[in-house]
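Coming up: chain A.
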Amino acid sequence: MNAYLNLLIGLAIGLNLLALGSSRLPSLINAVAVQGMALGAMPFLLEEHINWMVALVACATVAVKGFVIPILLRRAMRTANIEREVVPSIGYVPSLLLGAGGTIAAVAFARTLPLLPEHAGSLLVPGSLASVLTGFVLLIGRSKAISQVCGYLILENGIYLFGLLLIHATPLLVEAGILLDLTVGVFVIGIIVDRIQRAFDSLDTRKLTVLRE
Partner candidate 1 sequence: MIVFLEFVARLVGWLVLAPLLPGIINKVKAWVGGRRGPPVLQLYYDLARLWQKGVVLSTLVSPGFIAGPAVAWVAVLGAALLLPLGPVGAGLSFRGDVLLLIYLLALARFCTAWAAMETGSAFEGMGAAREVSYAVLAEAAIITAVLALCVHSGSVSLATMLNPAAGAGAVLLAAGLFAVLLAENCRVPFDDPNTHLELTMIHEVMILDHSGPPLAAILHGASIKLLLFATLLVEAVVPLGGLSRPAAAGVLAAGVLVVTVGVGLVESLLARLAFRRVPLLLTTAFLLCLFALLVAWKGGAA
Partner candidate 2 sequence: MTPGPLLLFAAAGLTAGLVAGRRHAPAWLGFTLAGAVAALVAAAQLLLGGAPWEWRSEFAVAGQPLHLRLDALGALFLALVAVVGGAGSVYAHGYWSDRDYPQSAPRGRLWWNTLLLSLGAVLLSWNGLHFLIAWELFTVAAFFLITLENQRRDVRAAGWLYLAASHLGTMCLFAFFAALAARTGSWELGPMRERADLAPLFWLALVGFGLKAGMFPLHIWLPSAHANAPSHVSAIMSGVTIKLGIYGLLRTAGWLPVPAAAPWTLIVLGAVTALLGIAFALAQSDVKRLLAYCSVENIGIILIGLGGALLAAADGSTSLTAGAAWGRLALAGALLHVWNHGLFKSLLFFGAGSVLHATGTREMSRLGGLWRAMPWTASLFALGAVAISGLPPLNGFVSEWLVYLGLFDAVTSRSPAAWAALPAAIMLGVTGALALATFVKAGSLIFLGAPRTAAARDAHECSPWMRGPMVAVAAACGAIALAPALCWPLIARAAGAWQPGWADLTPPASLFTLGGMQVALALLAFAAGFALWRRARADDVTRQLTWDCGYVVPTARMQYTSDSFAGIAGGWFAWILQPQRRLRRPRGLFPEGASRMERVPETVLERLIGPVAAVVMQASLAVRRLQHGRLQYYIAYVVVGLAGLGTLVVLGGGS
């Protein structure tokens, strides 16, 4: 079962690299969506006996991360009719290298971390670290609001991965609350992206530099 889990995490990491490398927004959004779905499925693999709460949370995750948010983003993308990221402040190749290097580093670093035996084998920790890193690279390196949102999502996915370490410890109520917050957060971000698109009729955050010293 751990193997399936690692498979999924490996997929997530691969999607990270794809997200880093792709210049087209649709593929970026798709990558994020698939990653979200993969993450949503993980609780099923971790929990021995599935109770309805876990199922609910997991399904919600899949639904939100896999469908709702991507749809939201696609709409914003279409209304702003932008297809691709222009002039990223960190180029694709550099960001790819960064991501790849980061992933390797994460895997290496995770070995040094004090981990419980049952986690030592899994890719959970390196995967989460790699995703967080990827998220930051996207947040810092992209100038289109949508790509930044995707970065933020990947960042959160990474944290979610880490949270799975505690899935037995933390009560589901907390998990649910956290998930709810994240979802609302992304919703709000989506709304703001939409508003910005209307206010500036563009999603190029390089235009958003009116407020400065």
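FYI, a residue touches a chain if its C-beta (ideal position, glycine included) is under 8 Å from a C-beta of that chain, and two chains touch if they have at least 3 such contacts; residues count from 1.
A quick word on the picks: all candidates are chains of the complex that A comes from, given by their letters.
Note that the structure is a prediction, hence the values are computed from the model and not measured.
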> Which candidate touches chain A in this complex: 1 or 2?
Replying inline: 2
> Which residues, counting only chain A, touch candidate 2 once they are in their complex?
Replying inline: 89, 136, 139-143, 148, 205-206, 208-213
